[in-house]
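Right, chain A next:
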Amino acid sequence: MSRASAVSVFPVRAPFLAPRLRLAARVGAAIVGGYAFSWGFIAAGAALLFKAGMDFHDAEFLSSALGLIAFLVVFLWTFAARRVWLAWVLLAGGGALLAAVASLVQASIV
Partner candidate 1 sequence: MASHSDNVVGQSFRQAMAWLHTWFGLVLGFVLMAAFFFGALSVFDREFDRWAIPSTRFEPQPMPSYERILRPAFERMQPTRQAVDAMRPRVEGEMPARFDTVGSWSAYTTHRDPVLALFAGYQVPNAKDPDELIWADATIDPRDGTPLPDDSLKVGSGFFYPMHYSLTLDWKNLGIWIVGLSALVMLAALVSGVVMHRKLFREIFTFRPGKGGLRSVLDLHNLTGVVALPFHFFFAFTGLLIFSAAYFFPVGHTQLHDLHDLHAEVEARELGLPHKRAGVPAGLADVDAMVADAQRRWEARGMAGDVGFLVLQHVGDANGYVSVYRAGTDRIALVGQGIHYKASSGELIREDPVATPVGKVAEFLTGLHLQHFRHWLLRWLYVLGGLLGAVCIATGFVFFVEKRKRQHAKQGSQGARIVDALAVTTVTGMVLAALGILVANRLLPLDLPARGDWERYAFWAVWALALVHAGLRSAPVARGLSNPAWREQCWAIVALALAAVALNWISTGDHLLRTIGAGYWPVAGVDLALLATAAVAGATATALRRRATAARNAPVATRRGETAHA
Partner candidate 2 sequence: MHDGVYAGWLLAAALLTSVAGMGWLALAMQVHGRQVWGQPASVGDARLLRLLGASALATALLLCLLVDHATMAVLVWVMSLAAAAVLVAFTLAWRAHWLGALAPWVRARAGRAG
C-alpha cells in the first residue's frame, strides 16, 4: 500500500498515524501471528510424530522444542519483513493450515 493511498484512507493526521498503526500491526504479527503459527507447527508436529510411532509425550515434547525455535525465527523475521500484511497472511494462514493438518492426522488415527 503506497503512502499516497494511506493518506487518502486515513484522516488528516495520517502521516503521524500510519507508521504507528503499521508498527502495531507488525508487533501484532510477531506475537499473535507468531503464536498462531507455532501452535499449528507444534500440533502438526506432535500428531505426525505420534502417527510415525513415537510415544505421545515424546512427540509433544520434541514438537514443542522445535516449535519454540520456529516461534523465535518467525518472530525475528516479522521485524525484518518488508510487508507486514504478508507476515500476517503467512503466519496466521500457515498456522491455520498446520493446525488443520494436525486435526486431519488425529482423525486418521482415532
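How were these candidates chosen? In short, all candidates are chains of the complex that A comes from, given by their letters.
What we mean here is this: contacts are C-beta pairs under 8 Å (C-beta built on N, C-alpha and C of every residue); 3 or more make two chains touch, one makes a residue touch a chain; residues count from 1.
Being a predicted model, the structure only gives us computed values, none of them experimental.
Trainee: Can you pick out the candidate among 1 or 2 that touches chain A in this complex?
Mentor: Among 1 or 2, contact with chain A goes to 1.
Trainee: Give every residue of chain A touching candidate 1 within the complex, in rising order.
Mentor: Interface residues on the chain A side: 1-3, 6, 15, 18-20, 22-23, 26, 31, 38-39, 42-43, 46-47, 50, 54-65, 67-68, 71-72, 75-76, 79-80, 82-83, 99, 102-103, 106, 109-110.
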